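If you scroll down you'll find the structure; I have some questions about it.
Note that this is a trimmed complex: some chains were dropped, and none of the rest were shifted.
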Amino acid sequence: MTPRVKDILENLNIEAPFNLAEPWDNVGLLVGNPEQEVTAVLAGLDPTNKLVDEAIARGANTIVTHHPVIFKPLSAINTAEPAGRLLEKALSNRIAIIGCHTNFDSASGGVSDYLALQLGLGNLRPLQYTDDNQSTDTGLGRLGIFPEPLSSGDFLTRVLNTLQLPAVQMAGNLPEKITTVAVCGGSGSDLATVAFARGAEVYLSAEIKHSTAIWAVENNFCIIDGTHYATEKPAVTLLVKKLSETIDKKGWKIQILQTKEECHPFVLLDRTHQL
Amino acid sequence: MTPRVKDILENLNIEAPFNLAEPWDNVGLLVGNPEQEVTAVLAGLDPTNKLVDEAIARGANTIVTHHPVIFKPLSAINTAEPAGRLLEKALSNRIAIIGCHTNFDSASGGVSDYLALQLGLGNLRPLQYTDDNQSTDTGLGRLGIFPEPLSSGDFLTRVLNTLQLPAVQMAGNLPEKITTVAVCGGSGSDLATVAFARGAEVYLSAEIKHSTAIWAVENNFCIIDGTHYATEKPAVTLLVKKLSETIDKKGWKIQILQTKEECHPFVLLDRTHQL
Amino acid sequence: MTPRVKDILENLNIEAPFNLAEPWDNVGLLVGNPEQEVTAVLAGLDPTNKLVDEAIARGANTIVTHHPVIFKPLSAINTAEPAGRLLEKALSNRIAIIGCHTNFDSASGGVSDYLALQLGLGNLRPLQYTDDNQSTDTGLGRLGIFPEPLSSGDFLTRVLNTLQLPAVQMAGNLPEKITTVAVCGGSGSDLATVAFARGAEVYLSAEIKHSTAIWAVENNFCIIDGTHYATEKPAVTLLVKKLSETIDKKGWKIQILQTKEECHPFVLLDRTHQL
Amino acid sequence: MTPRVKDILENLNIEAPFNLAEPWDNVGLLVGNPEQEVTAVLAGLDPTNKLVDEAIARGANTIVTHHPVIFKPLSAINTAEPAGRLLEKALSNRIAIIGCHTNFDSASGGVSDYLALQLGLGNLRPLQYTDDNQSTDTGLGRLGIFPEPLSSGDFLTRVLNTLQLPAVQMAGNLPEKITTVAVCGGSGSDLATVAFARGAEVYLSAEIKHSTAIWAVENNFCIIDGTHYATEKPAVTLLVKKLSETIDKKGWKIQILQTKEECHPFVLLDRTHQL
């Protein structure tokens, strides 16, 4: 049997239930026909023209992205601009686009879970429980502990390796020994106070505002900004893995592909001008 | 020179300035590329799959409709449903879709102006002035007078001829002699009190609510519901005429086509069951 | 014992519980004294001066209407206008006026229930359940099935007979055989998508907007606009019947009268000019 | 010529333009028929059943009150309660009721103007200018100065005489010599800070909140609570005088009556139990 787009949606709904999405979010099938048969699925972080081109080139007619292709509802589709051109390209090529955003952030085994696991953290609990229900394992961010305390140097090496970054920005003081760490893949500046109150020694997230950094310094807390892309990219690998397992179990003959073209939107430029 | 979509927009902006649109409305280029060269323009009341099919069949890559193809901003494009299929069809075929809605209602020489002229009314003034500025000639609906009073029978015949309908619904009492008439093409139930206060003897509009009809009976006023489609259809003819004149004046070699396929969404069924 | 106005209210609250009313609605005793003894009750659809005159003429000091006599809260009572004159007339003549609006729409055995029964539909369920509670039998509109499929012609005849109309407006295509029908007495344009999604083959309601009609055509659905008055009028008969039974059971010596003067606010005018 | 209710409204609109009313207020003709011929006008502060009874007894079919008979828009008229009984009485007896509330407060020559004049203050300016336009003479409250400083004792005597009260409540310290005084007839607690900032030595108003009194003590400011009734009652006398002058000038043969029945809703009870 060949799965349809709605079958992929159904499987995603098990891994990252769409009703876990924040009220302001937009997830699920955002472009395309739920009845269409799937040739292959391509997964990436961001819905870009480059990603749609890659889907076409690799024969995938279904795309799953973390960030939703339609976020602010559309009043017009201007195909002279990249956002409109993307929709034109997808619709002309009968490519469906699915968004798994904050539902994948909050899911058990979701974005922050995987980031925490990659760092070697255990005993994971949500940083901010869904609906303040502390008996659940869903919610934004994760709080975990290392089996044994890490030195600041070892911790930093592990962070850079996990994020595959040459360097990160840090606010406050990194403790000499680190046991309890909070993480939140993507934009997590507003959860810094929660991480501090919950007893984390370090908080790894991204898009940390200046005011949050100043607050961390004043409170002698430590926050690392690992960039939005790098803290969420591991989640794509996870998504591909999960979907592939399902596909195999069901005996469906389609491939789940991970993007090869997507890259970090930011590059770090120093005085050597290495562009 | 071949005009581009943006040139058509510029001309429409002269006939029916987009800034006259109501704040809740959505007008202008709603789908497509403003830089695209226009092959031909097709005009209709409603953006339907049938109309896009007609555009493809007749070689028109630009559509102008009265009702906007995107009204409530879109959170998703589901191509299993007619509304999503229409966008897929338009974008796949590189067809631009422009909306001229309440800006065309309020424009001088707009929807209600033309309806009033077809009825033979003269001395036309807006029924509800734009921004309460009574020195302007823009606004919703029109108030006009016949050069000479009409008998109720002659008036009714003229209404049915103009609207090309076999029958209309009427609330209240039709006066024996009629001189002053208010009209508002499309949904105009809420302007009935204005028409009455401004001294109209009859108000011709559409989508008249039961409560408005009861109000008319209580006030011994007369309201005719000419249906949304029939009271606005004349405007399409007007739009085609205006655009054609512009095209001619500029020496552009494209055709402005009026839809041949569009028809009244409602049919009147009596006991003879003529479907 | 002679019942008081509050006794009538108490009985109505059993037939059509006032707490079923929509939040924007205004129901219950809207004018008058709950302690006043009732001489007779007159029931009608709309609170008009004609109806109050009829109450006076027939010796009824209590009126029950479907549409509330005060809907938008009053900032002033201008007795030079019909609405103010009605209040002056009712208060001067010590006539109480009760409104049973959306509570009667949603009640089990309410407006749409009765319309559906008149059409011969069975197995009735609410079209839109109150508070999405599917185990209840209250809600707006009804969905029902015919014991045996009806031909389009027979169905249409039955609709015209029930509504006592010479003709109705229809959007979309009437199926050749009809089994499942949704109905909603009064203004039900917004429930058309629910009727379609719930599997109705035809939706009978009133005040169907142009945009809903276009949507029906695009989806090949069938909607009949039976006018607000004609789809709700059967409910008045029902209300009178229910109140009369209660009155009898209690041994109260008052009459429940149905209006004889109320008539359809719209008349259909064709080229024969039959006014 | 006999004036109609609308003629009275027109004259009031000159003395206290209705468009000066605060946005939350409700003024103008609140009950009755603008076309009705006026027999006599009765003026009072509050629309009560007692006042309507007095109008009936004295042959006045038009009432003008400071506080509006309908303030919060009405959802129902329950004639078992005083508010509903008043409307029933007024409508049954064809008595029109007009409200001149915050428009009369803000008018030049309005409520606070007259209160200030009674106290002997001169050089009057609005306390809070309408729309912050300081070149106007309209606005809430008045700021004025005595031709010569008054001793605290003389000032207090003058206040008690003007208000016709045996005693008043005072917060803060009364200066020994008083020159600059702010007044605001009626509920003026929120303008205390304005009075202080504008340089008043004493602020006379009513319904002064505890928190405002504490603020006055902390700032060593002096506020006198002269009660709502007593600070506004002089305005009724003024209104009668103004209307009478107009009536005379126009040669209309109707009387403008001032209520004789209305009295202070509060009485001061001490240990002598004088009820």
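Going in written order, the chains are labelled A, B, C and D, and every chain counts its residues from 1.
Note that in this section a residue touches a chain if its C-beta (ideal position, glycine included) is under 8 Å from a C-beta of that chain, and two chains touch if they have at least 3 such contacts.
Model, not experiment: these values are computed from the prediction.
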| item | value |
| --- | --- |
| 4 chains shown - copies of the sequence in the complete complex | 6 |
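The rule is simple: only the chains that are shown with their structure count from here on.
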| item | value |
| --- | --- |
| Over-half contact-pair match to C-D, picked out of the listed pairs A-B or B-C | A-B |
| Relative orientation of copies chain A and chain C, as a Cα rotation angle in degrees, nearest 5 | 120 |
| Between chain B and chain A, distance of the C-alpha-averaged centres to the nearest whole Å | 48 |
| Euclidean distance of C-alpha centroids - chain B vs chain C, Å | 32 |
| Averaged-CA centre spacing for the pair chain D and chain B, given as whole angstrom | 53 |
| Pairwise touch network: line, ring, star, complete, or other | line |
| Touching pairs among all chains present in the structure | A-B, B-C, C-D |
| Complex contacts: residues of chain B adjacent to chain C | 46, 48-49, 67, 71, 81-83, 152-153, 156-157, 160, 166-172, 174, 186-187, 206-207, 209-211, 213-219, 225, 227-229, 265-271, 273, 275 |
| In the complex, chain C residues that touch chain D | 26, 28-35, 70, 72-80, 84, 87-88, 91-92 |
